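One protein chain omitted, others in place.
Up next is subunit A:
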Amino acid sequence: MRITVTVDGIEYADDVEPRQLLVHYLRDKLGKVGTVVGCDTSNCGSCTVHLDGHSVKSCSVLAVQAHGSEVTTIEGLARDGKLHPVQQAFHDNHALQCGFCTPGMIMQSIDLLADNPDPDEAAVRHGLEGNLCRCTGYQNIVKAVRDAAHQMRPGAGPEVERVDEPHVSRTKSQISGGER
């Protein structure tokens, strides 16, 4: 099947197998290997990306479902050599060790801050429940997200990450896994 999808600001048109998952399309076809696969049951969240401005587990979305959509990965966050505030906060707060869960964790954190710009500790923990980390015990991740929230007031992230609500489709078929 032929799909057209914009990933990190660049439009791609590709033939994909109907069964191909979005994460494999990103990694294998586009070389977006910053997004990783950590499990096969949608539990770990390592593969989290943004689809039309909302976080999804890209192992739970078919590539064809992303047709016509805009995808942002960890590789598309930094702008003009400047880190996204959440990336910066992860660095500043030692919120990563091995770094494998980090791309997914950062993408999910941005999504959670878009919903709740000033989350308390419990809100951060609940917001990250679908993303597993084995190294940090989450303590510094929680700290980083709250630090980022302070750095990002009042908006949530760079321009491209802010999508006006009325124009965003949140239908289940389009963002399976990102439903709320």
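Quick note on the criterion: contacts are C-beta pairs under 8 Å (C-beta built on N, C-alpha and C of every residue); 3 or more make two chains touch, one makes a residue touch a chain; residues count from 1.
In the analysis below, contacts and distances are computed from a predicted model.
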**Fill in**
In UniProt, out of "NADH-quinone oxidoreductase subunit D", "Xanthine dehydrogenase family protein molybdopterin-binding subunit", "ABC-type spermidine/putrescine transport system permease subunit I" or "TIGR04222 domain-containing protein", the chain dropped from the view is recorded as "Xanthine dehydrogenase family protein molybdopterin-binding subunit"
**Item:** Chain not shown: contacting residue from A:V5, A:L51, A:V71 or A:I141
**Value:** A:I141
**Request:** Could I get the residues of subunit A that touch the absent chain, sorted low to high?
**Result:** 17, 19, 27, 32-41, 43-44, 46, 73-75, 77-78, 83, 87, 90-92, 94, 96-103, 106, 121-126, 128-142
